[in-house]
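Apart from one protein chain that is not included, each protein chain of the complex appears where it belongs.
Our next item is subunit A:
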Amino acid sequence: MTTSTVLPRAPMSAPDDRRPRRRASLMGSLTWVVLWLFIVVLVASVAVVVIGSFADRTGSGWLPASYTAKWYAAAWQDFGVGGLLGNTVVVAIVVVVISLAIGIPTAYVLARQSFAGKRLLLGLFLLPQVIPTFTYAIPLATLVYALQLNNTLVGVIIVNLVPSIPFAVLVLIPFVEQIDPRVEQAARMSGAGTIQVFGRILAPLMVPGLLAAGVLILVRVVGQFELTFLVAGPDSQTLVIALYAAATQSGIVSLQEIETMAVVYALTTLILLMISLRFVDPTTAAAGGRTRVR
């Protein structure tokens, strides 16, 4: 470690950039072409829905004949978008916070300690990831009904925690494994207690993992369909449930109104993601919290 930091950087990268450059760029350019193709399809998909949501009448050309914003007012009224937005944000944030709070200590123990029954516990956290949502969603919904938590936000939060907590554990384990145990041993030898080791040694080193896990859980919860669908009622619906309901009624609900709901839903998730990306910088994650010093 020490030697590599002392070595000057320039002489090292010079031979690196010379000869093999051409071969690398061939493979590289293919990578970039695929990436750009993906982005073009993506931008076009979004454009189509956004343009559709503003279309007064669907034209026969590339673009609609005239534009209007009336579908937004209509959708806000018909679907109660305000309440849907509130439900979605509350559920997503509560689930992310609880999942990470439970996930960090669990992932730490499973990555570092060895004890009787550890494999069994690993299996317990792996199982919800490896069996389909429907397998437990249907009986889980029955349980939530029995507890009289159906059509409440608490019920929606509970069912969303079931896949989220093990997901956090599973994503965080490799990140704990990547941390050199000697760092932690050194801290303990210098007199740090468990809380200090977690707060001042592990958590900063695990930041890339925590952020990755947090963002992935957030997005999964906002888009979670089956579980929420089975326990949510009119007062505890999230946006995606309302959107699916609209999309399956394409004969009754106008196409523009469906696309309006899609835009509102997409915008919500996008804003939530932007806010999390303010805290999460994928490039800091790329530095692994190891080399980058701000």
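Here is the rule we go by: contacts are C-beta pairs under 8 Å (C-beta built on N, C-alpha and C of every residue); 3 or more make two chains touch, one makes a residue touch a chain; residues count from 1.
Quick note on the criterion: contacts and distances are computed from a predicted model.
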Among "ABC transporter permease", "Sarcosine oxidase subunit gamma", "MucB/RseB N-terminal domain-containing protein" or "ATP-binding cassette domain-containing protein", the omitted chain is listed in UniProt as "ABC transporter permease"
Subunit A residues touching the omitted chain (full complex): 1-4, 12, 15-16, 19-20, 23-24, 27-28, 31, 34-35, 38-39, 41-46, 48-49, 52, 60, 62, 102-103, 105-106, 108-110, 113-116, 118, 121, 124-125, 127-136, 138-140, 142-143, 158-159, 161-162, 165-166, 169-171, 174-175, 177-181, 194, 208-209, 212, 215-216, 219, 222-223, 225-226, 240, 243-244, 247-248, 258-259, 262, 265-266, 269-270, 272-274, 277, 281-283, 285-288, 290-291
